[in-house]
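Heads up, one of the protein chains got dropped from this complex, but the rest are sitting where they should.
Chains: A and B, in written order; residue numbering restarts at 1 for each.
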Amino acid sequence: MSEALVQRDIPDAPAPGESYLTAETGLASWLLTTDHKRIALLYMAAITIFFFLGGAAAVAMRIELFTPQADLLSDDAYNRAFTFHGVVMVWFFLLPSIPNILGNFLLPLMIGAKDLAFPRLNLLSWYIFIIAGTLAIYTLLAGGVDTGWTFYTPLSTAFANGHVLAAAGAVFIAGFSTIATAVNFITTVHLLRAPGMRWFRLPLFVWAIYATSIVMVLATPVLAMVLLLIFAERAFDIPIFDPLRGGDPILFQHLFWFYSHPAVYIMVLPSFGVISELVACYARRRVFGYSFMVYAILWIALVGFLVWGHHMFVSGQSMLANLAFSFLSFVVAVPSAIKVFNWTATLYRGQIVFDAPMIYALGFIGLFTIGGLTGLFLASIPVDVHVTDTYFVVAHFHYIMVGGAVSALYGGLAFWWPKITGRLYPEGWARFGAVMMFFGFSFTFFPMFVMGFLGMPRRYHVYVPEFQVWHVLASAGAVVLAAAYLLPMGYFAWSLVWGRRAPANPWEATGLEWQTASPPPVENFVTPPVVTQAPYGYHPEDAGPPALDRAAHRPQGHQP
Amino acid sequence: MSDAAMPGAALRKPWRSLRRQREAAGFGLWVFLGSEVMFFACALTGYAVYRTLWSEDFAAAARETNVVYGTLNTAILLTSSLTMAAAAEGARAGLRRLTLACLAATIAFGLAFLVVKGFEYREDIEKHLVPGPGFALEAAAAQVFFAFYWLLTGVHALHMSIGLGVTGTLLWQAWRRRRPLRSPAFEAAGLYWHFVDIVWIFLYPLLYLAGRS
Partner (left out) sequence: MTGLGEAAPAGAMAIWRRLLPVWAALLALLGATLALAYAPLGRFSLVVALGIAVAKALLVVLLFMQLRKPDPLLRLTAFASLLFVAFMLILTFADVLTRAAPTQAGTVLPRSGPDLPAMGRRAF
């Protein structure tokens, strides 16, 4: 790479308007910024730290499970490790990751707005998140919690020895941040769209973030109240769920899962949006069935509120409720299937390019399909009774949340990295990392399906030796997976210093965010954009897919 | 009207027009109130389940609450909503004196509510109506009722205090002319205040009027 090439002007980048990264300098200009792009980077920094913390707990568990005996962790320490892993990964990594990093950065760009509707609220939301995260880290340093991330009562209220109040407080406070961000996103999508940006011209990522925000607004407060009830019962000993004083512990599970099942969709809906963008761009195809994709997103967001009871099939819930929740759980699988079929149909006759983001996206589709199909096993009561609280369940939800949501996060980060930083990362390394993530993930979690079906219960740190081969497989896969998570951090950091400068639209993608400079100017667009056509205009709507004489692929991005 | 006097003062960054910005403040607050509805609905679902299971005990326990204080507080809160609505409309119409007077009256009513609530809490504590050892009532689930009583009224009082803080800030800013009357904040604060009022409208029959007949 010659120096001259680096310095060359990029012809399609608009000249005026200074980049948001360099317009102001100094720590205060970052910590007091109201620019949505900078706040996205603040979130990225904070969420990366929590990803490492939650990952460290997972590493401790996988080391412990390498042998059937207790080597590294005592039973109590193991309880605290998986609880910390769950709490941090759910509330401080998965829930905020795509909405708060990519959503914050891209939502205004994609709809042609200057910023989110309430910029100061956006910054406040980050500070609330930091306060909550600090409390979560305090919980760990003070000794941790041993209830599991679900805080089931009466364990959490009467028996647990850990710092339940601090952990519940951390999650409670994080909820304010979630709700504030969601209100901001909803208002932005409704009121700040560029002229001509009609609802059915919105990119699917915007639809996904919008639907996610609605779920956040309606579900998160229920969690807040449930935690408040737990808090009151534990701290002041007032009877709410105590079965000895007229309380009903199953009611706690109802209220908790009323939040926590929709929370699964908060984690995975944004990934749907990311994957739709990636598949369309790297197959050079319009998204197949755009309007059905939109309806599927909204349908999932709505019906996702009606299925929570499938977490409670063996809790003592009534058989009528079991049947209703089982049926509704099958119903919610339909729109997910629509999405998978539509992605596949988008690939059909596309000009598929196996760049790193596309590898992540294809990996997502495969892993999400496995996760979704095993979800159908768990939605049918007879199978669920058999595999409840086994590694089968662990494998299932990791396929959705880690194989799904984390793949989408990494794919999205790679895809929009040139837009965020103005630099191109080394494509070869990125492809290697993407492939490695798929295999590392499968080696880690597929054995869990097998041993779960054979009867290995979850949340045990010792087990019978028959299961050791599967645990060794999983632990070895986890090493590969960890490397696949760390590798992008390495080459992303490398690209900041040595990466080639990115043009405005390195992937020749559609979408308003690619029409402004990389990185974008402070005010996002030098001239306010006007939208005149539907998204994903990779080929004329009536002319079918692009011809095979498409220009040769340039993996490092378009160079003039 | 007063838009022409200070066009830039109330308009903030991503917005191109004050009309759109005002719309956003109202809409954003309505979305937030949807969130608040779910917050209280969660606790009220718990209340409903237990009331269905233990209707006799709940009726016996609800008779122990002080209906005089409860009714008085409902009247105070409804009146504060009246003054808050007048303040918001006055601010929108640019009527400075009306706005200031009504904001002050709202704060006064809000404080009166909390004072009455304080007297009521004192009486409840003296009557040993706090769940735990030495609880006054025999019925087993009466403690569950009072768990919800303390929790719901406490959370409501917390919302009142936040509303008082917001209203007080707005009053001070309007009085010192730091915030133009055209600012959408007055209407937004009004929406929040009315919502807290509506919560009480539902808490009143559930906590004070059950088991009276």
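Operating definition for what follows: a contact is a pair of C-beta atoms (placed from the backbone, for glycine too) under 8 Å apart; a residue touches a chain by one contact, two chains touch by 3 or more.
Please read these numbers as outputs of a predicted model, since none were measured by experiment.
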Touch criterion as defined above, residue of A:176, A:305, A:360 or A:507 at the omitted chain: A:305
Hidden-chain contact residue, picked from the options A:248, A:277 or A:355: A:248
Residues from subunit B at the interface with the omitted partner, ascending: 1, 3, 19, 22-23, 26-27, 30-31, 33-35, 37-38, 41-42, 45, 48-50, 52-54, 67, 71, 74-75, 78-79, 81-82, 84-86, 89-90, 92-93, 95, 97-98, 141, 187, 190-191, 194-195, 197-198, 201-202, 204-206, 209-210, 212-213
Subunit A, residues in touch with the chain not shown (by the definition above): 76, 142-143, 159-166, 190, 218, 222, 234-235, 243-244, 246-248, 250-251, 254-255, 258, 305-306, 308-309, 316-321, 324-325
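As a working rule, only the chains that are shown with their structure count from here on.
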Centre-of-Cα separation between subunit B and subunit A, whole angstrom: 36
Subunit B partner contacts - residues on subunit A that touch it in the complex: 34, 108, 113-119, 179, 182-184, 186-187, 190-192, 217-222, 224-226, 228-229, 232-233, 236-240, 245-248, 251, 254-255, 258
Subunit B residues touching subunit A - in the complex, by the definition given at the top: 12-14, 20, 23-24, 27-28, 31-32, 34-36, 38-43, 45-46, 49-50, 53-54, 57, 130-132, 140-141, 143-144, 146-148, 150-151, 155
